[in-house]
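Before I ask anything, here is the structure I am working with.
Yeah, one chain of the complex is gone here, protein chain that is, but the others are all in their spots.
Each chain carries a letter (A, B and C) given by its place in the written order, and its residues are counted from 1.
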Amino acid sequence: MSTETPLIGNFHAAPATTPLGGARIGVVTFPGTLDDRDAARAIRLGGGTAVPLWHGDESLQGVDAVVLPGGFSYGDYLRAGAIARFAPLMSRIIDAATASSGTRLPVLGICNGFQMLTESHLLPGSMVKNEHLKFLCKDQVLQVENTSTAWTSQFTPDELIAIPLKNQDGQYLADANTLEALEAEGRVVFRYVGENPNGSRNGIAGISNETGNVVGLMPHPEHAVEAGYGPDDATGMRNGTDGLTIFTSVIASLAGSAQ
Amino acid sequence: MPRIIVEVMPKPEILDPQGKAIASALPHLGFTGFAGVRQGKRFELTVDGEITDEVLESARTAATEMLSNPVIEDVISVRVDDQDAA
Amino acid sequence: MPRIIVEVMPKPEILDPQGKAIASALPHLGFTGFAGVRQGKRFELTVDGEITDEVLESARTAATEMLSNPVIEDVISVRVDDQDAA
Partner (left out) sequence: MTDKEFNIDTVEQASTTPDTDLPWAELGLKSDEYDRIVEILGRRPTAAELAMYSVMWSEHCSYKSSKVHLRQFGEKVTEEMKKDLMVGIGENAGVTNLGDGWAVTFKIESHNHPSYVEPYQGAATGVGGIVRDIISMGARPVAVMDPLRFGAIDHPDTLRVLPGVVSGIGGYGNSLGLPNIGGEVVFDSVYQDNPLVNALAVGVMRHEDIRLANASGVGNKVVLFGARTGGDGIGGASVLASESFDDSKPSKRPAVQVGDPFAEKVLIECCLELFHAELVEGIQDLGAAGISCATSELASNGEGGMHVELQNVLLRDPTLTPGEILMSESQERMMAVVTPENAAEFERVMAKWEVEYSWLGEVTDTGRLIIEWDGETIVDVDPRTVAHDGPVYERPYHRPAGQDALQADTFRFSEAGKDLPQTGQELGGALVELMTSPNMADVSWITDQFDRFVGGNTALSQPDDSGVIRVDEETGLGVALATDANARYAYLDPYTGAQLALAESYRNVATTGAIPMAVSDCLNFGSPEDPEVMWQFAEAVRGLADGCQQLGIPVTGGNVSLYNQTAGRAIHPTPVVGVLGKFDDVGRRTPSGYERWADGQAIYLLGVTADELDGSEFARGRGHLGGMPPAVDLEAEKKLGEILINASRDGMIDAAHDLSEGGLAAGLAEMSLRFGVGARVAVDGLCERDRVDPFTALFSESQARALVALPRSEELRFTDMTTARGFAALRIGIVDATSGDLEVAGPFDGGSFTIGIDELREAWSAVIPSRFASLSEATEAVRQEK
């Protein structure tokens, strides 16, 4: 049997076969989203079930977590993520992620998704054009500095991971007070190791909200989940799968909170 | 058709990578005497009909809520275009 | 420091994908009554010293040669900023 080339918004995700597969993780597609299929694959390889969600819908379909994938929603015209954050589904996600009662929805924003999270103020700061002004695609080493978020619980503290970086507007900015607070509260989740690839303040690659359920990062963990198609690592060309841990982390934490 | 002009600039305290690159390139091209450059955005909103106070108010809201990001940008003006439409 | 403002807009006959995307998003956010949007650029050039005619001329040249792409954009104004520097 062969898998069909999935249409966007139609992932043909394999049904859950593992005990953790019960974790249903939504992947939102906006017009111009590019990495939704990759995010769905990562969820599947991580042991969960990917649920395609459409930006214009009003229902989260009862998913246990949401990934806002990368891409160029609305062409990144105006500002990256600026138009997408007004989508009806984004309001549902904002509500669910900041709910005052019950568990807060875990949300991961990757690249364009991170930009949407800052545009919608779920995460502080903002992204501007890379210091060198170019789109840059490279294998990037990160340090995982917070392992208590829903999305990073299975990393070891200060673990170094390699995942692809690819963006045009990846320079993270925030005012001094915000930066100080982020650092003091341990909310810098991922930091660039080595040369700062885009001029981000404090070398910040990813951050979380105060409660750790919302995480955004510029590099792409969903492109490092399958040997042969990821970044290079010590075992060989394109073998890196460090990104998978992000997806297994949330699936495990969902399983934990369900018990 | 009548137009409203919205102008948005990066906040002064925010480093503007594009402005910075232009500023550093200017002298190479023989343009001296400029201490700095900032690059912002200028929107022209064409209005379907007359520009009422209401429409202008709606443009102001759009400017702060969508056309700019308050974390990094300031709306520096929202005004009726006084020039003839081209 | 004194400033010169340069405004650049996409030529009217040229497709402006950004303006188009904004225009079609506005009604979804409840901003109706706008028939079209075009997005251009606004530059602030800070001048080191007084703004002489020479400096203004140099800004004009920079505007056409570097700050705009004459194939797809028009420089619609180069002028001394009359507002106080922010």
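Basically, a contact is a pair of C-beta atoms (placed from the backbone, for glycine too) under 8 Å apart; a residue touches a chain by one contact, two chains touch by 3 or more.
Every value quoted in this text rests on a predicted model; they were computed, and no experiment measured them.
Asker: At which residues does chain A meet the chain that is not included here?
Answerer: Counting over the whole complex, chain A touches the hidden chain at residues 1-5, 7-9, 31-32, 34-35, 37-38, 41, 56, 71-72, 74-77, 132-138, 164, 166, 168-169, 220, 222-223, 225-226, 228-230, 232, 234-238.
Asker: So that we can see where the missing chain sits, which residues of chain C does it touch?
Answerer: 10-18, 20-21, 24, 39, 41, 66-69, 71-72
Heads up, the rule we're going with is that only the chains that are shown with their structure count from here on.
Asker: Does A-C or A-B have the larger number of C-beta pairs in contact?
Answerer: If we tally the contacting C-beta pairs, A-B comes out ahead.
Asker: Calculate how many whole Å lie between the centre of chain B and the centre of chain C, each centre taken as the average of the chain's C-alpha atoms.
Answerer: 7
Asker: Give, as an integer number of Å, the spacing between the C-alpha centres of chain C and chain A.
Answerer: Centres of chain A and chain C (C-alpha means) sit 35 Å apart.
Asker: From the mean C-alpha coordinate of chain A to that of chain B, what's the distance rounded to whole Å?
Answerer: Computed from C-alpha means, the inter-chain centre distance equals 31 Å.
Asker: Quick one: which residues in chain C touch 2 or more of the other chains?
Answerer: 22, 25, 29, 39
Asker: Any chance you could list the residues of chain A touching two or more other chains?
Answerer: Counting only residues that touch two or more other chains, chain A contributes 78, 83, 86.
Asker: Which residues of chain A touch chain C in their complex?
Answerer: That would be residues 74-75, 77-78, 83, 86 of chain A.
Asker: Where on chain C is chain B touching in the complex?
Answerer: Checking each residue of chain C against chain B gives 1, 7-9, 12, 19, 22, 25-26, 29, 31-49, 55, 58-59, 61-62, 65-67, 86.
Asker: Along chain B, where are the residues that touch chain A in the complex?
Answerer: It is residues 10, 13-18, 21, 66-67, 69, 71-72 of chain B that touch chain A.
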